[in-house]
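Every protein chain of the complex appears in place save one, which is left out.
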Amino acid sequence: MSRDMVMQTRDLVRHFPIGGKQKVHAVNGVSMEIAAGETLALVGESGCGKSSFARLIMGLDRPDSGSARLLGQELTQLRGAGLHAHRKAVQMIFQDPTSSLDPRWTAEAIVREPLDNYKVGTPDERRARVLDLLDRVGLGAHYAERYPHEMSGGQRQRLGIARALALEPRLLVADEPVSALDVSIRAQVLNLLCDLRDEMNLSLLFISHDIGVVSHVSDRVAVMYLGRVIETGKTFDVLNNPKHPYTSGLLEAVPRPHPSQRRERAPLDGDPPSPIHLPQGCAFRDRCPVAMEVCGRFTPALKPDAEGRIVACHHANPVKPELEPTHV
Amino acid sequence: ESVLKIRDVGDIQQMDPLLSTNYPMRDMSYLIWDTLFAVDANFEVQPQMVGDYSVSDDGKTYEFTLRDGLMFHDGAAVTTADVIASIERWMSKDSLGLQIKKRLDKIEAIDDTSWRIVLTEPFGQLLNGLGRMTAYPLFIMPERLAKTPIGEKLPDLTGSGPFKLADWQPGVVFAVEKFDDYAPRDEPPSNLAGGKLAKVDRIERLTIPDGMSALNALLAGEIDMLTGVPYDAIALLDGDDSIEYGPRPMLGQSVQIVLNHTQPPLDNIKVRQAVQLALSQEAFMLTLLGDHDELYEICPSIFMCGAPYATDVNSERYMTEDYEGAKALLKEAGYDGTPITFLHPTDQQFQRDMGIVLIDKLQKGGFVVDDRQIDLATMFSRRNNNGPVAEGGWNMFLTAFGGDAMMDPLTNPYVTGACENAFVGWPCDEELQANWNEFLLAGDAEARKAAAVKIQDRSNEIVTFVPMGQYSGVSAWSSKLDGLIQSPLQVYWNIEKSE
Amino acid sequence: MNSFVFKRLLSVVPVVLVVLVTVFLLLHIGPGDPAAMIAGENATREQIEEIRQRLMLDRPLLEQLWLYLGNVASLNFGESVYSGFPVMSLILQRVEPTAILAIYTMVLSILISIPMGVWAAWRAGTTLDRALVIASVIGFSVPVFVIGYALVEIFALRLRWFPVQGYKSLADGFLACIRSLTLPAITLAFLFSALVARIARATMLEVLSEDYIRTARAKGARNRRVLIVHALKNIGVPVVTVIGTSFAALLGGVVITESVFNIPGMGRLTVDAILTRDYPVVQGVLISFSFVLIAINLLVDLSYALFDPRVRQ
Amino acid sequence: MSVASITAPGKRGPEWLTIPVCISLFFLLMILGMAVFGPMILGNGNELNPMMRLKPPSAEAWFGTDNLGRDIFARTVSGARNSVIVGVTTAALVLLVGGALGVIAGYFHWADMVLMRVADGLMAIPGILLAIALVSLLGGGLVTVIIAIAVPEIPRTARLLRSVVLSIRELPFVMASVSVGSATHKIILQHIVPNAIGALMVQATYVCAAAVLSEAALSFLGVGTPPDVPSWGNVVASGKDYFRLAPWIIAFPGIMLSILVLSINILGDQLRDQLDPRLTKRRP
Partner (left out) sequence: MTQPFLSVRNLSVSFGANGEAKVVNGVSFDLEAGKTLCLVGESGSGKSVTATSLMGLHPAKTTRITADRMELDGIDLLSCDEARFAELRGTKMAMIFQDPMSSLNPALTIGFQLREAVFLHENLSRADQDARVLEVLQRVRIPDPERRMTSYPHELSGGMRQRVMIAMALICRPKLLIADEPTTALDVTVQAQILWLLGELQREFGTAIIFITHDLGVVAEIGDDVAVMYAGSLVEKGSVFDIFDRASHGYTAGLLSATAEFHPGQTASKRLVEIPGSLPQFSNLPQGCNFADRCAFAAPSCLDRTPDWREVAPGHVTSCDQPVGAFDAPKKETAR
């Protein structure tokens, strides 16, 4: 496709074997793309495979099948030196700022680690760069000698951001970067992240289940349900005019910002099915208020509907009989 | 049912009296099997299973008849066939038996209870051999057992002795029961000879490795008798009326330092003599027995003091701990400090402690000692290696043999001088061999004694081994017991237990 | 569940193989020749060589290993090179005291240690709790034989409550048997209950700080009920685990205790056999020991299902 | 214990200096002093004196004498050195070998299978029996005893460390390190090992204590350290035949032995509590 796609995945699949013949269908054929400079938010319920997907495109895990092109290179075929070189361009911010920092390393050592790994400049230059980075994430030079436990949660997450930015990546993956932080701190960190993104012209894959945050941060949204993307589109479009019944349910469930807007309808019922025993057909059909008979037979494909909105639902894209019967 | 519970040192791991010279096994074998002849308290050979016997005038033909009523535990009568098979098995193993076999013309049955042995030349040791007390005694087994090749397991343990096997769990217990059909001799018991009377219904020999536990068990009435009372614990017995104790068995045993004649530096006779000079029996005995000087003897004889061949000839060198003399002799021999590799088993208290004393003395005498600490099993295997030290050989170790073996030049392992065929240490000396042969062939007691003196003279000259003192073990028993027999062995018949 | 058991059993195979080969190599590579031991004090070299041949000790090592593995596979552990008794029968003779001693010790220790550990956790921070913690450290800091001798001195020699040494088999009556093993069992229980009490206390402390304990209290359950109904079952898994893993330590203790109290069990059989190089016996016994340990671990794993429903499927 | 070590460095309050810990430290220092200086002052206590056998404690022999007339005080003091050597060297050996194997098994899947099967096998043989067999195999001597005691402990330590490493390597900071391009060896040496050190140190104290006890047990069975290398274990063991006649042979070194093991264990417990995040960092 177009050349300025930073990331592009096709039918990426990752199933974790869990003893016996069973497997967790964590990532179930995900196709997604991020353009240069774009922020894509990935939302979905707990366990729907968001982090697993992130690990795949970070090269921290290998897919069972499918392809992932990052910056024009096929990630699944990279090994050794190629993978090492590639890592430089894709960096990640982790959910838990505490456990993603080695408690025995000082702030400086943590931020320096990527620079050392890629031998960026001379040691002196690296040190200067570290201090610069710390400064940019709002940590003064006097934080350089501190250990993570001597910092607050927000400061730790800033440190994580500094590390991720040290190598000046093209794509940043942020896996729920603020959900472990306290409410009053979140805004600080989110603002910082967005500022840096804009300054450095980064592409950002922003994983979250907080619709409020997503609405602030992202250009586009991909909604995931049980290992599949079921709807993507411009943030405003998806949040204000959801096409998939699950997206509607999700938005409906978001607490209202003001007591005067209390919800009057009962929320979406039930839980997502187990990722071990996937149901036939559309994974959402058990909870879907508008499920049809065909939903139990065919898995809807993620395609543009009449309005050009991309959604995987039989209501939006009626099934044609000759379509492939569902696998999985 | 009266049960005699005894604890004896050691354990019975195997039961074939011709497989090894293990003392506990031999002592138990005497209960199960009977012998043709037996040694009495004066160390004279007396008929035991044999009723009558005669020797031809030329001293070459012997005729024997069994006593009446001898019977195996399975009810079969003892016959000539059993006897001949047993003798043949024995002759192929025992050293004296081999000497007899060398001179044997034939051995033949006369009838069911009598047989004849014809020799090629007169041999004064024949009866001694048939009545042998130690090494490999000649026990009479049923023919089917006696046909078992040595080294193969005996199919069962049937004998004709006063007791029969009841229970045997190696490491735990060896129990025998009274054999009701045993026909004892009429004479009073004397050492291994005379009437062997079973006065208890059952004898249980328990394995209790720890001497102190065993003593506690005796004090608590859990056992009736105990050999090898720890010397230092004797004091505990003094006040106790219900316990008696005394030195047993008679003659006791002696400590020996064994030297390897094939490897430097001990291949040098002067160096070996320096070893003699550096040692004295006093220190060893004191260490072993403490204040109990009634239990040991500083004995110059290599054939045990208090035994027929005792002599003090050529024993001066090992009686005084002359360190300076030792050093002088070493210098003379040109000893260059080559370490003496000493095999030192540390899993046995006796070996461990005596070894410590020995090393101490040798070092004071100017030797360099390489203290090789190992376990007993390793020593047993390593001492058979007559190669250089670098190839797993050795120079010296320390052991103890019972008086029963040491007292007789024919059973004393050290004095053959037979080079490769000698006991480990491999002393090789023609003169000593000649002396030994002289003893073997000596016609009467006087000639034997004279030969024994020559053996000791030569043996001490070339230092086949160094005797480090003679001492006695102590047994303790409940005063309920009566009728204990004095013997160089542990003899358990004739003991009575009152309730 | 069944496939779990099956898999667990299957995983035992490599363990057993490792045990077999280790034991074999240990004995055969080292010095010390059973032939020389069998031959006894004044044996000649020919006699020893003869015995070596009979025992096939002169064969190449690999051949011996192969023969040996073959024999074990057909459940033939061979015969003692000394007594000629089948190793199996020697083990069977000795298994009773050791088994009863181990079980007795376990029962005793569990009866002592779990209530103590639980109670200490409940009273955490008090002087009594500290005393118990110290006592348990002492329990596994004092050598087994020192405890053993002290107990003999007091209870056997002075008070005469128990025999000094020896073992009365079950055939002599249950009480006599238990009496003869009481001191050894107490000796070992020092070690074992110290280990278990520690874990019981630590996990109890942990469980008591769990959210579901708070839930139970918020429901209005009283202290004793919280402790017994809600907490106790949840310390099951770690406690059973420690019982399983310290069983090896217990067997080690058994070896020493059997020496102190002269109990004719497997421990002494092994030590004697190692010291006399009775290869088949050592191999047989060590293999049996390891089978027992493997079996115990298996039982431990299976018993998790008893305490933790999550394991059940 | 699993992620026990994931705590911050340098975070020590004085509250760990409890009374038992102080007492233990005092004893350990005393014992170390004995170990270092004792033999210099009193010799190694190997002088034989058959005339002074089994004398009870008195002015000239404070702790009495043994059956060879050796001075138990001198042997107790110089025994400190060897007991400490056995404990410390074994712990170091176990730590090094077991630690390395544990890290390898924990990090590399292929090694895990092999190493852990071997470890299971070795652990299925009661340690003391394995040690006896090893001593008989290797012959007596201090080094042998140390090896014999270490071998059965190694699989246990390797297993422990493996589980620690397994849990550490699942922590996000390891993943973070991978994603910033660190090489495997660097991750192991700079992230995993430093964070496993705490657990390893705790284990080391237990191994040290266990080694001292095992040496005593081996000596008791007659296969311990050689007699000319007095250790508390073999001094106690040499007194077992005399425990009614001369209880002092067992008593003094036995008490010292127990104190040493006790002190090490108490310190180990303290260290573990210190490193256990569940106890120190109850709440976020």
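By written order: A, B, C and D. Residues from 1 in each chain.
As a convention for this text, contacts are C-beta pairs under 8 Å (C-beta built on N, C-alpha and C of every residue); 3 or more make two chains touch, one makes a residue touch a chain.
All figures in this text were calculated on a predicted structure; none of them were measured in a lab.
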item: Per the touch definition above, residue among A:Leu190, A:Cys295 or A:Val311 touching the missing chain; value: A:Leu190
item: Residue touching the undisplayed chain, where the options are A:Pro17, A:Pro267, A:Pro304 or A:Pro318; value: A:Pro267
item: Residue touching the undisplayed chain, where the options are A:Leu56, A:Val90 or A:Leu250; value: A:Leu250
item: On chain C, residues whose C-beta touches the chain left out of the figure; value: 125, 210-212, 214-223, 225, 229-230, 233-234, 236, 307-310
item: Touch residues of chain A, complete complex, unshown partner; value: 45-46, 152-155, 182-188, 190-191, 194, 209-216, 236, 239-240, 249-263, 266-269, 271
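Basically, only the chains that are shown with their structure count from here on.
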item: Chain hops separating chain D from chain A, counting only touching neighbours; value: 1
item: Centrality ranking, top chain (CA atoms only); value: C
item: Pair of chains joined by more contacts [C-beta pairs], C-D or B-D; value: C-D
item: Relative to chain B, chain with the most remote C-alpha centre; value: A
item: For chain B paired with chain D, centre-to-centre distance based on mean C-alpha positions, whole Å; value: 46
item: Where chain C and chain D are represented by their mean Cα positions, the distance between them in whole Å; value: 21
item: Mean-CA-position distance for chain B and chain A (Å); value: 89
item: Sequence positions of chain D contacting 2 or more other chains; value: 136, 139, 221-223, 240, 243-244
item: For chain B, residues contacting two or more additional chains; value: 210, 216, 347, 374-375, 377-378
item: Overall pattern in which the protein chains touch one another (line/ring/star/complete/other); value: other
item: Chain B-touching residues of chain C, taken from the complex the two chains share; value: 30-45, 48, 50-51, 54, 79-80, 82-85, 90, 93-94, 152, 156-157, 160, 163-166, 259-262, 264, 268-269, 272, 275-278
item: Chain D residues touching chain A - in the complex, by the definition given at the top; value: 6-11, 171-173, 175-183, 186, 191, 194-195
item: Partner chain D, residues of chain B touching it in the complex; value: 210-212, 216, 230, 232-233, 235-236, 283, 286-287, 290-291, 344, 346-349, 352-353, 355-357, 359-360, 371-375, 377-378
